[in-house]
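In this view, the complex is presented without one of its protein chains, the others remaining in place.
The block that comes next holds subunit A.
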Amino acid sequence: MADTSSSWSSQNAVLDMDDVAGSDHSDYETNFSTSGRQGSGGEKMSGTYMDSMKQRLQENVTNMMWQSGKERATKAWNIYGNLDILRPYFNVEPHEVRSRLVHSLLPQRPSDERQRVPRELYGPMMIIFTLIALLLFQMKTAEHRVEEGTLMGTSFGVCFTYWLGASGLVWVLSYVCNTHLTLIQILSMMGYGLGGHCVVIFLGTIIHTSHDHLFFYALWAVVGGLSSLRMVSIVLSRTHGQTQRMIVCGAVAALNLLFLLYLHFAYHQIVEDLSEVFASHHNPVVADAVGVNKGDDSAVKNTEVEDG
């Protein structure tokens, strides 16, 4: 192709720069440029040759960079954007998912052999989406206006941040304390631990006892405790050494239980406060105004935790 370039340039429809090297195609004369051009007639030819060389060099370099960048991007996409990386973790049957959900609330007695942890991401993802939907359901049970945009985005962010962040933290701790768990197994274990949270939030919303948190605390202790014990027994069977066991088990149990408390108090509290206001005032005008104000303060309320 290189040796036909001269014949190409003579026959293609693109403007040939050699023909119009003298003028710059402007409609008006530029007097100040002609005097300069008359003086450098001899150097003009080599000047334009150098210019065209430079231009061609530039084009070649640009093309090369574009090609190599494109190749690298395609390679990176094929490696990371490929769905097939995640496919093995979604290879489950419905009965397996069902049994794992049930067993996430049944702690096994720790024995000498390692407890099996499935490397699966379908169950945890579905549990998290269910949790997000349940939080939305919980926020809407009181019939008043809450800023659903803010709370929907917040619940999405909170749930995924907890799952990924807590799993990351437990992974770092298990690396330090020499626990035999891979990141996928930790993700899977913490995800299934959220199944208990879904049950508690569902029951807590259906059986709505205002002014009294005892029911919630009972559910928190029983269901939250069972799922934490299950995860603790998994970790115990895969860690050696007293201190290490205490660190990792403590972290796992604390994260699980505190997250359930947070979900209750950050979201349920808003609902309860507003229902209190409505019950006590019985005045729609005042209640609406307060309700709007309370809705605007929802971000502030998230940081406050009232005493039970």
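Methods note: contacts are C-beta pairs under 8 Å (C-beta built on N, C-alpha and C of every residue); 3 or more make two chains touch, one makes a residue touch a chain; residues count from 1.
The definition used in the following text is that contacts and distances are computed from a predicted model.
Candidate names were "Protein YIPF", "Integrator complex subunit 4", "Transport inhibitor response 1-like protein" or "Electron transfer flavoprotein subunit beta", and the UniProt protein name of the unshown chain is "Protein YIPF". Of the listed residues A:Gly69, A:Pro110 or A:Gly153, the one in contact with the hidden chain in the full complex is A:Gly153. Where subunit A meets the chain that is not shown, the touching residues are 4, 7-8, 11, 83, 86-87, 90-94, 97, 122, 125-126, 129-130, 133, 136-137, 140, 143, 145, 147-150, 152-153, 292, 296.
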